[in-house]
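Note that one protein chain of the assembly has been removed; the remaining protein chains are unaltered in position.
For chain A:
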Amino acid sequence: MKENRKYRYWLCCIRGIGNKTKRMLVNYCGSAKEIYDLKREQLLNIKGIKEKEADLIIEGKCSWDLEKEADHLSALGISMVTIEDEIFPSRLLELPDCPYGLFYIGKLPETEERLAAVVGARRCSSYGKNVAEQLGRRFASAGIGVVSGMAAGIDSFGHWGAIHGNGKTYAILGCGIDICYPQGAKELYHKIAEQGAVISEYPPGREPVAWQFPARNRLISAFCDIIIVVEAKKRSGSLITADFALEQGKEIYAVPGRLDDALSYGCNRLIAQGAGIVTSIDDLFLELGITDCLDGRQSEKRKNLLEKEELLVYSCFDLHTKNIEELVQMTDLPAAKVADILMRLCSAGWIEESFKNYYSKK
């Protein structure tokens, strides 16, 4: 078994050979070691192997030090799993171009574990941020793992929500597993590895290249049971994920937005095309058959604790961010008073400042 690992790693790392071909080779030969031992003529005898591919495999052998590379992989602390392994996530096997191997740091999801993908725009609004975070948190409390792509914006807020809710979360990367992309997400990267796994089909060291990202989206949708698109513009990577999910027969939900919000166009379009609509997280949970952890009436409870003027200000908050000036206009209170109340609510942890003098409900 241990012996086979180095051959498998070698097979994973060969570039220019498609996932389908690799899988076919493994099925044909039995194991990666057998493939390694094949001669060029033998390879060419296999139906479906072209001369170019045979060359790549032979060349790949020459420039590859089996022992050294395998040691290097272990030294990086990266785990590898291939389709031959028992623990290879079975949900991926249905994919026609199922990756031959996966690299990961952390712990892969169980076979029966329920997983939901929270995806959306990188440059999201704070409305999207709120929704993504809340979804992450609520899924965590319902014991559902959150899958996403660790990109900036919605993806990372979904992950963070799950992390704050002490739930499981899995990030599928579009680059080498040892590369943290975006660079600023270092903290998130480590947290995800602790509370789930960072997963990639690309071997360590693979640079983030544009085409790899849409490709990894098929894994996001394949991993999860349902997918929720939080915010997406007209052209968005999240819509690609949704397309994959459709092909794979997963349930798709979209968070609706206002007509004139460019960031909600993609979502509203999805709904028009038949995706489920997230009218509220409680409603979503009811639809999914999760009844044991509804939000209840938290806002109502809070409202009872507030003074009259505080209540006036707090009632102005919905899922959208409010500027302090808007609140002054809405409540007709003096600016100084509103500033005071806002800070009181902030310190109570009921609202937060998302940007200078912009506030949103927590």
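Basically, a contact is a pair of C-beta atoms (placed from the backbone, for glycine too) under 8 Å apart; a residue touches a chain by one contact, two chains touch by 3 or more; residues count from 1.
By our rule, contacts and distances are computed from a predicted model.
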Handout entry: Omitted chain (choose from "Phosphate transport system permease protein", "Cytochrome c-type biogenesis protein CcmE", "Thioredoxin reductase" or "YifB family Mg chelatase-like AAA ATPase") - UniProt protein name
Key = "YifB family Mg chelatase-like AAA ATPase"
Completion exercise
Across A:L44, A:L66, A:I277 or A:A339, the one contacting the chain not displayed is A:A339
Problem - Footprint left on chain A by the chain that the document does not show - result: 121-126, 128, 152, 184, 260-263, 321, 323-326, 328-329, 334-336, 338-344, 347, 353-358
